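In this view, the complex is presented without one of its protein chains, the others remaining in place.
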Amino acid sequence: MSEWTRKVHYYETDQMGITHHSNYVRWMEEARLFYLDEMGYGLKRLEAEGITSPVVDLHCRYLRTTTFDDVIRIAVRVEAYTGVRLTFSYVMTDAATGKTVMTASSSHCFLSARGKPVALRRQAPALDALLCRAILP
Amino acid sequence: MSEWTRKVHYYETDQMGITHHSNYVRWMEEARLFYLDEMGYGLKRLEAEGITSPVVDLHCRYLRTTTFDDVIRIAVRVEAYTGVRLTFSYVMTDAATGKTVMTASSSHCFLSARGKPVALRRQAPALDALLCRAILP
Amino acid sequence: MSEWTRKVHYYETDQMGITHHSNYVRWMEEARLFYLDEMGYGLKRLEAEGITSPVVDLHCRYLRTTTFDDVIRIAVRVEAYTGVRLTFSYVMTDAATGKTVMTASSSHCFLSARGKPVALRRQAPALDALLCRAILP
Partner (left out) sequence: MSEWTRKVHYYETDQMGITHHSNYVRWMEEARLFYLDEMGYGLKRLEAEGITSPVVDLHCRYLRTTTFDDVIRIAVRVEAYTGVRLTFSYVMTDAATGKTVMTASSSHCFLSARGKPVALRRQAPALDALLCRAILP
């Protein structure tokens, strides 16, 4: 489990006067890459080893709007990991009010440079071990 | 039902060499606003009447990657409409191969300028009628 | 000279109720890549040959604001070309009013896969010829 904090940028708002909903998907990426960094196995290292991890599924529930200058706390954790598929879950909180603004999940697979599915246990055993430990209760 | 076609822009790719997944969420918005325009009741008119329609739920399944210059066809239709909540579903196709690259859905509520829930039947009856007709089999 | 037309997307607005200024930089890219396509030598082909063309200079003068649903016409032409540096100029017009909303320019160099400067005359002579012709009065 990890927590990533960030402010809403002006350019992330839209003419409704709120954060455009597409930006939360980008914040989810920020939060999970920060988490992988904290685990000690960042995406940069994974990609240097020739493995990419595209998103295959995304689910977002928008509970409250946010806007420019709001501070958002994003709690992220590993929800599931099968060796070939990894799911993160997210809870975003408005730091000023403590209220939940969004809950979400994203699932990822792992591909070789040629676009073939990769089993982390063989191709990146150190990351596999970290992810297995991350889902322990 | 409506179909929106667009090319992948260079700035929508990422260093994996594919379209960044957050952009599909923006294309969904393009497609549904085009659809509302075609229905004859665009978002511009709705907002001029003081009603906004934020996203409350989003679900995306990424089936195939796309990249710069690919032509994407987005079929969009009204999946459900309750008077206070509207759900669109989307099927995105690579125009060159005919293969489905994504299926998705988004749900929306309707709010007044003060952020209060709005029943379209009373506040925007013409749109309400169009949406009711759109979900007929 | 070429003309690229596009509408302002909802997600391109900000809480001022206008198009966020960073998006014009992306439209400039759309317009010049469309122009290269029309010339018969698109960026996809150039990159397939191992040549990239990063932006080295950008100048934008914002004359009028635009907003959601506005139709923008972008006239783009080759302003200068030295064989190693290429400059485009842009005039953006609001299609409804005919008024100029922005004038801009962007300069680009050409790099090999290893990041070394490339002279197009040797590495991509067909594109070199097209660009030379494009700047004729």
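Read from first to last, the chains carry the letters A, B and C; within each, the first residue is number 1.
The working rule: a contact is a pair of C-beta atoms (placed from the backbone, for glycine too) under 8 Å apart; a residue touches a chain by one contact, two chains touch by 3 or more.
Note that the structure is predicted; figures quoted are calculated from it, not measured.
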Considering the whole complex, which of C:Met1, C:Leu58, C:Val71 or C:Ile135 touches the chain not shown?
C:Leu58
For subunit A, which residues reach the chain that was dropped from this view?
9-11, 26, 29-30, 33, 42-44, 68-69
Could I get the residues of subunit B that touch the absent chain, sorted low to high?
10-11, 13-18, 20, 22, 67-68
On subunit C, residues whose C-beta touches the chain left out of the figure:
15-16, 18, 21-23, 25-26, 29, 47, 52, 54-62, 65
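Simple rule for what comes next: only the chains that are shown with their structure count from here on.
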Do subunit B and subunit C, two copies of one chain sequence, contact each other through the same residue numbers, with over half in common, or through different ones?
same
Quick one: subunit B and subunit C, Cα centre-to-centre, how many Å?
28
Where in subunit C do residues touch two or more other chains at once?
10-11, 68
